[in-house]
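I am attaching a structure below and will ask some questions about it afterwards.
Every protein chain of the complex appears in place save one, which is left out.
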Amino acid sequence: MAGDLTRLTVHGLTEAYRGGEETPTRVVEAYLARIARLDGDLGAYLTVTGDTALAEARAAEARYRRHAARGPLDGVPVALKDVLCTVGVRTTCGSRILETFVPPYDATVVTRLRAAGAVLLGKTNMDEFAMGSSTEHSAFKPTRNPWDLARVPGGSSGGSAAAVAADLAAVALGTDTGGSIRQPAAFCGLVGFKPTYGRVSRYGLVAFASSLDQIGPLAKDVRDCALLLGVIAGHDRRDATSLTAPVPDYASALGGGARGLRIGVPREYFNEGVDPDVERSVRAAITVLRDLGATTTEISLPNTDYGIAVYYILAPAEASSNLARYDGVKYGLRVPGRDLIEMSGRTRAAGFGAEVKRRIMLGTYALSAGYYDAYYGRAQKVRTLVRRDFETAFANVDLIVAPTTPNVAFKHGEKEDPLAMYLNDVFTVPGNLAGIPAVSLRCGFSRDGLPIGLQLIGRPLEEATVLRAAYAYEQATPWLDRRPELP
Amino acid sequence: MSTWEIVIGLEVHAQLLTRSKMFCGCPTTFGAAPNTQTCPVCQGMPGVLPVVNRRAVEFGLRTALAFNCQINPSCRFARKHYYYPDMPKNYQISQYEEPLAEHGWLEIDRPDGTTRRIGIQRLHLEEDVGKLIHEGSLETAQASLVDFNRAGVPLMETVSKPELRSPEEAAEYLRAFRAVLVYLGVCDGNMEEGSLRCDANVSLRRPGAREFGTKVEIKNMNSFRNVQRALEFEVQRQARALEAGEAIVQETRLWDADRGYTRSMRSKEYAHDYRYFPEPDLVPLVLEPAGIEAIRATLRELPRARRQRFVSDYGLPAYDAAVLTQSRALAEYFESAVRAFPNPKVVSNWIMSELLREIPGDDERALQACRVTPEHLVGLLRLIENATISGKIAKDVFERMLRSGEAADTIVQREGLTQVADAGALSAIVDQVLAANPKPVEDYRRGKTAAAKALVGLVMKATQGKANPALVNQLLEEKLSDARGGRL
Partner (left out) sequence: MIDRKDVEHVARLGRLALTERELERMRGELAAILEYIEKLRAVNVEGVEPTSHAVPVVNVMREDEVEPPSDHEMMMGNAPDRSGEFFRVPRIIED
């Protein structure tokens, strides 16, 4: 019974609450029991806030009894990537340097979730400071992929993805700087959405690369994704880069179908590096979309190949700056030293893991005197070219369809070489560089039974179009019937 | 010494008089308990984002226009990186390649009465850092304490061109600079409290040389006097070194006001590599010409122009004009009084001798809060003019007005300070004085006309100063000439 409860989608849950068949308290208790039972193996959570979750569930339950539910997330158990600040609940970013950090404030998305009545189950594991594609770079523990515990769940939002895929949360928030929502969504068979840059406030998201970071949902299906996105999207006066455009009702726009959509298939995303299982599934998905009435054309995004190089200059450069504040003075770890420089140097050396140090070094180098123009300046210009590729393409198509990742989930320890790990982001990074919305959703399974991700990319602020096509595809295919085998 | 040309450039940081900080809503008030005027944003907590204070930008634009700068059509914030514990994020949000404004100038007066234009290279906005307190001195402290109250307060940095040619000229530039800021109401100009801070770049070269000499940066000069003293010392030091054939080391030196010398700071960062890049959390400011013109329209008359106008329009001596234009509040006080009492020199005298005895002429807030308003002062001057009270009594009345905030005639009525100008009443008093003081009367009769003065004094004393002095003189003269005629 408990197993069934945690299988419900967000819309399934709130229907059950409204109908009086289930209560938020019973559901949250079921989730907490399942987390207690399974998370030792999965490692999805860093902090579980059981007591406050139950209190929030009881409050939601009272609202349903009074017929005063707050909307589509009231009483819904949500997990948050541990990079989103939560007042009074430690926020570690998967790093030793923030192991003890308790924020005095809530991120704007957290404020919005609370206002919508969501129940916060806990904080999920992640690659340290969101730097990684496997959640192996958490300072605390690795997270395992619910479909195959020997494999990674993807990253950096691997904890959020594993939690939702294993029914340890109904829905979760992740962050995506170079693919960190979409890639774990693909590896765990979920719907993961990276909104347009500026669509969701970044206030309270501990910055990795400020010009690329976006918060987005990880959900069991497209409708859940739309519901959660609708709650977190919208202008925030605390984020100067947040957009003022009104937020459409994403969920009610889902039924529009794929008919008439012009879909571009970028040549560069189907190269020899793509796993044959992945290519086959994505090609089949394109056929499905065509069968649903969309038209497809081959397009070119000629600067795709430069995406990773641009990204691995811009993101580390911004990260080196954003992470300068962790110096043992105001919060977090302090390793003693005879003087200030020794103290802060040791604190940072001990508090940051190898991948974070590598990127701080890379970014510092790229910004240092004499190298700025050659690296940072040039990368910003090539970023313009990548952006223009999409602008040109979107003059003729409404959506772009592509694989989310070249491969399915890889094994723990398989990608030791940093560069090999970076190249895994090749199809997701361009979307961040261009700041455009993109979703990943399940489009089949590999021969090993691992989920494969289909990526749909849209024009700036056209989240609704992306979701509409995704929903039409999801409704037309049987992929959601399969679930990971967990005890 | 005369064989060297002095080259000085000044870098001035001014705290802007906004209510809230540059990038968050924390108050900017001075003197609160440590770390009580902070929030996650100005304390650089993980996850926070800055949002630009509109008034700070307006203040920057206002100043830039007053300094005849070109406003950049688009400007941008940048991050400047270095590690120091008073800086919460270990980077400062500043402006680098695209500052708010560039290429302006400020006119200063020279001792010979001529004026000189000093170029202004750039003007940009940034955030202030916090404060460090060392447990003991910087050299001996085992620990330091950090207070972030000041972190995030808006700062405007203005860099002059290296066109100042003497320490006096540098001090004059700073005075003129400060006057403009105070006038515009963008900064309180208080150097002791650090709302106005000045660093200087100093170098020497042979007259006529094209190349600049090696420059030395001087910091920690927290008054006009110290700026001049520090620069004088530094010029001497460099001249001596150069004449001894030594090379000048490019470095930062601290002015020690107590000991009267500059000393090397030993380079703070082994190499200044600030790794500037555009602040990704803030979007560019695109300044529309219409918006700039709107701000230009609100620009008030600047102190120099006003001083010149005070001389030409009101016929004031240059000295008076300079005193009265030291702050906007004072100049406005004067003009407001003169509009109602069109005798500029009298108003000026009263302000300079009485008002400024009580209130510093550059204290905008105190002047605005002064209980003797310009209207009250005019009321007082009218009472003197129509002989209701004497000038001497008026000074007492002024002091009472300052204390009570009442109008002059209220005080004069209540206290019965009206001059005795009634010839009949006064005549009786004069008679009494003459009768009670036979000695001076006798002296006067013997031809000692000076004795009349003593008698005037005695009459004034008998009336507690309220007698109209002219009338007393007239009555005495009549009565004494009668007396000399033997009729008494």
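Structural remarks
Think of it as A and B in the order they're written, each chain with its own count starting at 1.
Note that a contact is a pair of C-beta atoms (placed from the backbone, for glycine too) under 8 Å apart; a residue touches a chain by one contact, two chains touch by 3 or more.
None of these values were measured; they are calculated from a predicted model.
Shown chains touched by the missing chain in the whole complex: A, B. One of A:Ser368, A:Thr405 or A:Ser446 touches the chain omitted from the figure, and that residue is A:Ser368.
In the complete complex, the hidden chain is touched by one of A:Ala30, A:Ala163 or A:Ala379, namely A:Ala379. For the chain left out of this panel, the touching residue among A:Met343, A:Ile400 or A:Val439 is A:Met343. One of B:Gly9, B:Pro85, B:Gly213 or B:Pro303 touches the chain omitted from the figure, and that residue is B:Pro85. In the full complex, chain B makes contact with the omitted chain through residues 18-20, 24-27, 33-40, 43, 51-57, 74, 76, 83, 85, 90, 132-134, 138, 141-148, 265-270, 273, 275, 278, 280, 282-286. Contact between chain A and the unshown chain involves residues 100-102, 104-105, 196-198, 211-212, 237, 240-241, 243, 303, 305-306, 308-310, 312-313, 320, 324, 327-334, 336-346, 348-349, 352, 357-358, 360-362, 364-365, 368, 375, 377-385, 387, 418-419, 422, 432-436, 460.
Keep this in mind: only the chains that are shown with their structure count from here on.
In whole angstrom, the spacing between the mean C-alpha positions of chain A and chain B is 56. Note for the complex: chain B touches chain A at residues 40, 43-52, 79, 81, 83, 85, 88-91, 144, 146, 271, 273, 275-277, 280-283. Across the interface of their complex, chain B is touched by residues 84-85, 91, 93, 98, 101, 103-105, 107, 202-207, 209-211, 237-241, 317-318, 320-321, 324-325, 327, 329-331, 340-341, 344, 364, 367-369, 372, 376 of chain A.
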